[in-house]
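Omission of a single protein chain aside, the complex is shown with its protein chains in their original locations.
And now, subunit A:
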Amino acid sequence: MIVGTRKPLAEIQDLVKKYDRLLLAGCDTCVAECASGGRREVAELAAALQMAFRLAGQEKDIREVSVDRQCVHEFLLDVVEAAQEADAVLSLACGAGVQALAARLPETPVFPALNTLFIGETAQRGLWLENCRGCGNCLLGLTGGICPISRCAKSLLNGPCGGARNGLCEINLALKLEPEVPCAWLQIYDRLTSLGELDRLLEFAAPKDWSTGDASGPRRVVRPDQQA
């Protein structure tokens, strides 16, 4: 899932302050799961903005809509319809959703209410951790399902650095995170040991070809069999 967090309210207010009729559009997939952009959060932000603008002496017409996902154009029909009555749209989707919506509303300003952060998982209630960088060449099969690209601070491919202490990554010394960041390579070692497949680590991983990652401009997937 894509994880994002709401922008500071003051920043959001500044983005939309000159528009009288606002439509807040939520997305009920990834950003609902991380409690930042679903229909509940749309309702929270709508009430919050209404109050914040009132305190600033402005009365806004703020409406709410949410769709299952904003990154699929066909799902945006409800938002497009509701946006006909708005001067601007504030999207609580991830960056992909905001852009899809903006493409469907070329004559209506569309603003992001979230900062999109990473691809990750719900590690526990209230805690989302990055675990995928979309590098385009997945090597999880070699590392027992633990990604060294995203979960090792240095994205090392052939074992740990010398900085790990007590199973923890050395970035904890500087960042003081809670919970602390484990050394991904120790986790890989432990996982492969429990699987009885530690010999996978005897395979040397060559320097990574990053051209499949985000270093080569906007990527795409084309499937002629899926096209109309």
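Methods note: a residue touches a chain if its C-beta (ideal position, glycine included) is under 8 Å from a C-beta of that chain, and two chains touch if they have at least 3 such contacts; residues count from 1.
Keep this in mind: contacts and distances are computed from a predicted model.
K.L.:
Select, from "Hydrogenase iron-sulfur subunit", "ABC transporter permease protein", "Glutaryl-CoA dehydrogenase" or "Phosphoribosylformylglycinamidine synthase subunit PurQ", the UniProt-recorded name of the complex's unshown chain.
P.N.:
Options "Hydrogenase iron-sulfur subunit", "ABC transporter permease protein", "Glutaryl-CoA dehydrogenase" or "Phosphoribosylformylglycinamidine synthase subunit PurQ" considered; the missing chain's recorded name is "Hydrogenase iron-sulfur subunit".
K.L.:
Would you indicate which residue among A:M1, A:L15 or A:A43 is in contact with the undisplayed chain?
P.N.:
A:A43
K.L.:
Among A:A10, A:A174, A:A206 or A:A228, which residue is in contact with the omitted chain in the full complex?
P.N.:
Spelled out, the listed residue whose C-beta touches the missing chain is A:A10.
K.L.:
What residue numbers in subunit A mark contact with the hidden partner chain?
P.N.:
Residues of subunit A in contact with the hidden chain: 8-10, 40-41, 43-44, 46-48, 50-52, 54-55, 59.
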